[in-house]
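Complex shown without one protein chain; remaining protein chains in place.
Take a look at subunit A:
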Amino acid sequence: MAEAQNIPVGSTTAGSIAVAAESTVATRMSAPPSFDVADFPVPHGREEEWRFTPLERLRGLHDGTAVATGSGLKVEVEAPEGVTVETVGRDDARLGKAGTPVDRIAAQAYSAFEKASVVTVPKEKVLETPIRIAVHGEGGVAFGHQVIELGAFAEAVVVIDHTGDAVLAANVDYILGDGAKLTVVSIQDWDEKSVHVAQHNALVGRDASFKSVVVTFGGDLVRLHPRVQYAGTGGEAELFGLYFTDKGQHQEHRLLVDHNTPHCKSNVAYKGALQGDDAHAVWIGDVLIEAKAEGTDTYEMNRNLVLTDGARVDSVPNLEIETGEIVGAGHASATGRFDDEQLFYLMARGIPEHEARRLVVRGFFAELVQQIGVADIEERLIAKIEEELEAAVA
């Protein structure tokens, strides 16, 4: 697809590369990071971190009026042998180690959860099958905290699957020991009324590899905030995302890779398709290369494919570089309409229009789907994309 062609009315793809003495990634937030919700003012909607989010659809998660219902969210963990799965209280020392809440809802989740789930893969344990965490909403309001910790040189794939009807605010911590390899696939396949706001904190150990695949299809409002920091040199982070934003849905992905350690790598690639009136996708890609992070190698990319009129994309890559001693840093963002020339080419070979559209959209997502590496999830994803497209044709 051509770069930034035919940007739909009202969409933005403003990006910036700033060379700054002090990061604005932190200073443009309305309050410094904190575990206590009282440290954050109730947002009014004009703050930098809230300006794209329809606050009135957050069901009170942002202003303290949302109250946990005690039930209504079922969490089931299926883990291979050797993995420890625990439910712990608020005082467990392992909670909050990977990062601190940076906005009011993340702090609200941290202040309000009662029990946390901790999944631990011992050092040098290499899992052959994925850990599967099924989060199913049954109409309740919930605040959650999930920790996934890998010991040194452990390797694991974790699939977190969100379905059903829920209002959920959560923090998810990923702690990778030295040389560990973690792939996390987080699927947001919610029913249409659900609201899901979460901060993901990854702390990547020395020479460890972290891969996050975020897949967002469902929900009324989904706002995820995957963040990465490095605990040692040689760490690698890959953040991939796919979203399919339908009529009326708000899907927001805000990413931060904080290169706070020398000689680490990051690669961010998010792709989304939008269709229908008031489908709204927001992508904020912040990459910060701190002065001490010499030898950093980073790239971030966001692509959006707008299938119908009436959809809106806000895509804001933001790269801040405080040292010139790096291997590479780049970003790209493009939002384009469905390419009529591609459609013509395929139809001129006898392929009916709906099938041609399917081919193009599947093709658009293909390179990211192939990154998942979990066969049944890849198949489900392809089926889901087909389903979304069928709905569009009908």
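We adopt the following convention: contacts are C-beta pairs under 8 Å (C-beta built on N, C-alpha and C of every residue); 3 or more make two chains touch, one makes a residue touch a chain; residues count from 1.
Criterion: contacts and distances are computed from a predicted model.
Remark: of the listed names "sulfate adenylyltransferase", "Ferrous iron transport protein B", "Vegetative protein 296" or "Sugar ABC transporter permease", the one matching the undisplayed chain in UniProt is "Vegetative protein 296".
Between the chain not shown and the residues A:78, A:309, A:353 or A:387, the one that touches is A:353.
Considering the complete assembly, subunit A touches the hidden chain via residues 1, 339-342, 344-353, 355-356, 359-360, 362-367.
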